[in-house]
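What follows is a single structure, and I will ask about it in a moment.
Omission of a single protein chain aside, the complex is shown with its protein chains in their original locations.
Note that the chains take the letters A and B in the order they are written out, and that residue 1 is the start of every chain.
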Amino acid sequence: MPGELPPAGATWPERRRRALADPAMRAAVAKSTRSLAVKKEAVFATYPAAEAMRKRAVIARRGSLARVDALLDELTRRVEARGGHVVRAAGPADVGRYVLDVARRRGVQRVVKSKSMATEEIALNEQLENAGLHVRETDLGEYIIQLAGERPAHILVPASHKTRQQVRALFDEEAAACAVDPPVGDATPELTAFARRQLRADFLAADMGISGGNFLVAETGTLVLITNEGNGRMTTSLPRVHIAVVGIDKIVATWADLADLLQQPALSGTGQRLSTYTTFITGPRREGELDGPEEFHLVLLDNGRHELLGTEFVDILACIRCGACLNVCPVFRTIGGQAYGSMYSGPIGVVLTPLLGGLERAPELPKSACALCYACADACPMEIDLPRHILALRRTEVERGMEPWSDRLTFELWGRFWANPAGFRFTGRIARLGQRVYVRDGRLKGAPGLVGGWTATRNAPPLARESFHEWWARRRASRTGS
Amino acid sequence: MVGAAACLEDRVVTRKPSAGSLAEASGRDALVAEFVESWRGLEGDAWIVRGGRDEVRRTIVEAARIMVEDGGPATSCRVLAWSTADLASLDLPGLLAQQGWEHVPWPTGARAGEAAAGTNGAAAAGDVPGAEEVTRTQAELVTLAAASDLGITTCAWAVAETGTIALYATPATGRLPSLLPTAHLALVRPSQVVRTVPDGLRLLAEYMAREGDPPSAVNLVSGPSRSADIEGDLAVGVHGPRRAGVIIGEW
Partner (left out) sequence: MVRAQLFVTCMVDLFRPRAGVAAVQVLERRGVEVEFPGGQSCCGQFAYNAGHHREAAAMGRQLVRAFEPSDAASPSADPPTVIALSGSCAAMIKHEMPDLLERDALQRGRTPATAARWRRRAEALADRVVELSEWLDRQAVPEPEGVGTRAESGGPASSGGPGYAGASGSSTPLKVASHTGCHMRRLLGATEAPLSVLRRAGVEPVELDDAEQCCGFGGSFGLLEPDISAAMADAKLANLATARGDGVTCLVSADLGCLMQLGGRLDRQGDAFPMLHLAEAVDLADRHRLTPADIERTARSQEADPDAR
């Protein structure tokens, strides 16, 4: 079944315009991505075990994806044997229905969430809030984004496009709304102290915790949750009910596989050797235990993933959401994450958004949000061939006739002429004549059609009076003639 | 895999003083030193104790002063501690009473004694002298833990390379003491320190082989809670304990 993603919101030209017109955001993004990319390089340089583990992790991940269905069955049996509930969800509505059903049954009013791309993908908060539940994002970055009414701008650091002044303004507003003291200043500890106080209250009052999951270990039915802040531990330890919403792609077969994978999100994401908190959850609290959730539910989310198995795109399912591709992407560094109109931004978003949500939902991403510089391919710890996928999506758009007819015609004529030498020389001569209309002060400052995109922001030299072909012919003639 | 882990255990557990053990001891020291360096690198507090039980007890008080009161007098301090036999041997109630501090043992329910031996590096729990046979609701426990200044636990193993401690959730070794108090202090024996995360996971695999299942929750903790969500600026103590400390020693 194809998946479904929330709509992009504004149009691509509008999102692009807003991004380029926001120097504060662009500076913040440029700074944070560089810093993360440098940290990643540094940890791989100083921690030799990392690279060997990474290579084994790639094999583990691909091996598990090759038998997803069998592993999901095994996982389900194991979780159920431990008293947990497992449900398969095809898309957003299935998850919403299930979670609301549990909430009603258990009299849940207040929900705390730890950061989860899967629940962003299905706009779960909206679904729950529409049903009257109070939902609080508890990752500091997600909390900021929730207060701002935005989407995460980066897979790993969702609020990295915000300045501290903007964060303080959001906190001030929240303080006024809750009639509590605002942060005393905009220094990081002061802002953090405000968030800690507010979120602590939310944690203590919550009836249900909703988390995502970084990995699922089939052989024991274990959910693996990785966070730095500890909000994942809070979310899964304090409320009576814990629901984990996890993409089916997160499955790994064994603990041996996990041993190689476990450090990879931290290594490539933040340059840490291991994230601060790693939690292995196997079912609800056991008999005799006095804390931990009474109920554990695992929602296995498909949302278009299963359809990718067996296609040329299958390796995209190996993604561990570390954000390394975002941090090196020159386009992401230039426009930031909001411009992508998807919770998945950067190179992974360029590929995953159309694959999960349909090419029609984001036709601009493959052709407009990638300069094909291949930096992402080098950065991806799971060796996902992102540039190849982007090329394939561009080809698919052409094959489906999704571009303007004028562009299509341009390429057809171009291909026809340049596929033979006489045609190539002919177009050169014609262009040399035609360019006269556009040459000012000895430069090309305008051009028709597609090429007009060039001269919109750049000049170009005019075509040379004598091409190399012509020079060579002249030289040969003069040599044989003399 | 299990074999390798078993070898590791042998190496760790054998502590007879002999000529050969000198090299072992220095290898152990190196691991401990690496663990401490990693842990401190993550903004965690660490104390290495060589003097045995009494020094460990003294260090607990010092650690509490530093982590809870930043070195201040700490006139009042509520300490929530796991109720394991291993910790009981330190007589925390007596130690804390001397300081005028409050000791709150993690309540062990009627079935707490069934917790597996070897969990979190120590025999647990049911027959711990002084352990309260209290049943409390989770809500009460949460309130109690959130109002505690310090949580004291042991750990199942620790990883040198990453500065990590592993906490297994069982009836006697709840999740909250390492999560909700202002600070968390874990007691680690030198023999529990392994080099890599996969080495630690092999110990978990042994536990699983023995018990048939993983614990309901295992938490790997690498230093105090951290976030870089505001302008990439590192903030420590966003949700979990503001400070995380370890004491490495024998008692």
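The criterion applied here is as follows: a contact is a pair of C-beta atoms (placed from the backbone, for glycine too) under 8 Å apart; a residue touches a chain by one contact, two chains touch by 3 or more.
As the structure is a computational prediction, the values presented were derived from the model and not from experiment.
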item: Chains on display which the left-out chain touches in the complete complex; value: A
item: Sites on chain A contacted by the missing partner chain, in the whole complex; value: 16, 20, 30, 330-331, 333-335, 367-368, 370-375, 377-378, 391, 394-399, 403, 411-412, 414-416, 418-421, 423-424, 428, 431, 443, 450-451, 453-454, 456-461, 463-473
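Heads up, the rule we're going with is that only the chains that are shown with their structure count from here on.
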item: Separation of mean Cα positions, chain B and chain A [Å, integer]; value: 36
item: List of chain A residues in touch with chain B within their complex; value: 28, 31-32, 35-36, 47, 49, 53, 82, 138-141, 144, 157-160, 162-164, 167, 188-189, 191-192, 195-196, 199-200, 203-204, 220, 222, 228-231, 233-234, 236-238, 240, 255-256, 258-260, 262-263, 270, 272-292
item: Residue ranges of chain B in contact with chain A within the complex; value: 1, 38, 42, 106-107, 109-112, 114-115, 135-136, 138, 141-143, 146, 159, 161-164, 169-171, 174-176, 179, 196-198, 201, 204-205, 208, 213-235, 237-241
